[in-house]
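This structure is in structure tokens; I'll ask about it shortly.
One protein chain omitted, others in place.
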């Protein structure tokens, strides 16, 4: 059976794509953000995951309001990036892991998750940028992926409680996959930020720090809040922390617990408080 | 609060659309099928539902394998029919009930159903023909609708147990809708039939009759079977009986029980064993 | 799926079939539109290539044999739109797949009424 060896989480921001394309990593504005990844690079070089299950939220590239899924699971051989309309350079395609995709789909539907299955799925910066951030030396990250999209576009969003259960079901399914591959779960999103409205620019670092702490030692903490309560605290786009919650919930099903390999919290990048976290599953 | 006054169920078959267009209702082949509806017409004329929640399965008109939903809920002001590729005359559009659509969406997601929401949704013969069968004298049936699509195209389908829970959640949501409208649930699909493979033409009337009986007095009966077990018994398209199950599950949440207004079972029409059922909610 | 059942003469359209038949089914899905049906009829080979069908799928389309189309990953719901181009009804297709005449297939269906 496959091993679930750990989890990664990072913010995603279109501006990161531009900074990468222009090579601005050592500029004062960007350096504290990019430098945060160095310890994680070293760890990834040691543990070498084969497959990543990526929890991310589409930003209006692949999904529109005519057919807006709550949870969508990729089942494509190849995931293509595309023009998102705001001038981020397109990133190369990433290979899918079809065996794991269909195993997840079968297990999740048996577990009463009403997912959408996507045999074609354009992936936006939220799916592509983390691969560049965690494997900066590679044109294409040396992993296969299964993207899982969670709706953050239209309310009602799935509740934090439901997202937590999804994460746990994904964790169990990974570990019942008949494969000797090493799998990690990755969360792309958050932390507190709000792009629109008179409250644009809202950041809540006190909440973010509580949330980051909970990700290590009290993973269910944020499930006490409704999605609108999360918006109130963390901003309209702060609900992207649901991705972190799914990732962390998956790890609750593996081994005896987690060890924090590294974390970083830095703000502001664009309008966002950025977070970074790497967790290793303990035997 | 809205009242859930009863349920309807019927087979749908593209050939019915052609028979209606050609006025073949009194031909010997069709007469026993169409005549079966007369008692239901009379009852509907008396109870006059305002809104129908229609459980149906898309046959490759609105959904493709790039984004295949398990459960999809309509939230359109108007539902348009379209060319399905096999020459059935297109039927007029039907008005949506947007208030109920969004109430259902909010309640279902709060109840941990991971639905797709569809603000545009082409509806095929499975959604349009029942309206013609139940309201034959009308160019457009005098109701507003909320279509709910259940995947029967690609395995894994939702389990019968999950579909039953969906139906119950829909029933509860209808009755918590702040409206004085009278609502019915309608199922479009089944009964036993198989269109493809060496077993094409498979019909199992013994199973159908057990199933029809269960719809009155033992609604959970079919939830003991896996979807593949249902295929084994009722044929590859026989799984469309999941629509009936959702409809009947909704009624378990209303009143003190159901009264069978009318039922009919007749075969063959096209390659199908056709079923018809009308149930009234008891106070 | 843990539910392991083999049903004779039946190919449930599961993940393996969905992967195998994607291009074929995508082409058939396009036949919802008259313009696409016309384009296919005008030049089937070009249309098949445009949708990236593999050789098995192309041969199955040329043969118009539903069993071959299913073997190539075809899904009944989408294949029906291909059959619609040729005005085949469900009894034509049933007869073809079971190796019966249309009359014999229809008689078999009618006989279920005595079951």
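Labels A, B and C are assigned to the chains in the order they are written; within every chain, residues are numbered from 1.
Assume contacts are C-beta pairs under 8 Å (C-beta built on N, C-alpha and C of every residue); 3 or more make two chains touch, one makes a residue touch a chain.
What you are looking at is a predicted structure, and each value in this text was computed from that prediction instead of being measured.
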item	value
Displayed partners of the chain not shown (whole complex)	A, B
Residue of B:24, B:47 or B:110 in touch with the missing chain, whole complex considered	B:110
Residue among A:107, A:128, A:194 or A:281 touching the omitted chain	A:194
Sole contact to the chain not displayed, among A:156, A:171 or A:190	A:156
Option touching the unshown chain, where A:12, A:59 or A:262 are the choices	A:59
Residues of subunit A in contact with the chain not shown	15, 59-61, 64-66, 82-87, 153-156, 194-206, 226-229, 231-232, 236-237, 267-268, 270-271, 273
Where the unshown chain meets subunit B, residue by residue	75, 77, 98, 101-102, 105-106, 110, 117, 119
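One rule holds for everything that comes next: only the chains that are shown with their structure count from here on.
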item	value
Chain contact topology (line, ring, star, complete or other)	complete
Geometric centre: closest chain by C-alpha means	B
Far-end chain from subunit B, centres as C-alpha averages	A
Centre-of-Cα separation between subunit C and subunit A, whole angstrom	39
Whole-Å gap separating subunit B and subunit C, where each centre is the average of the chain's CA atoms	25
Residue list for subunit B, restricted to those that touch at least two other chains	65, 154, 156
For subunit C, residues that touch 2 or more chains besides their own	1, 15, 18, 22
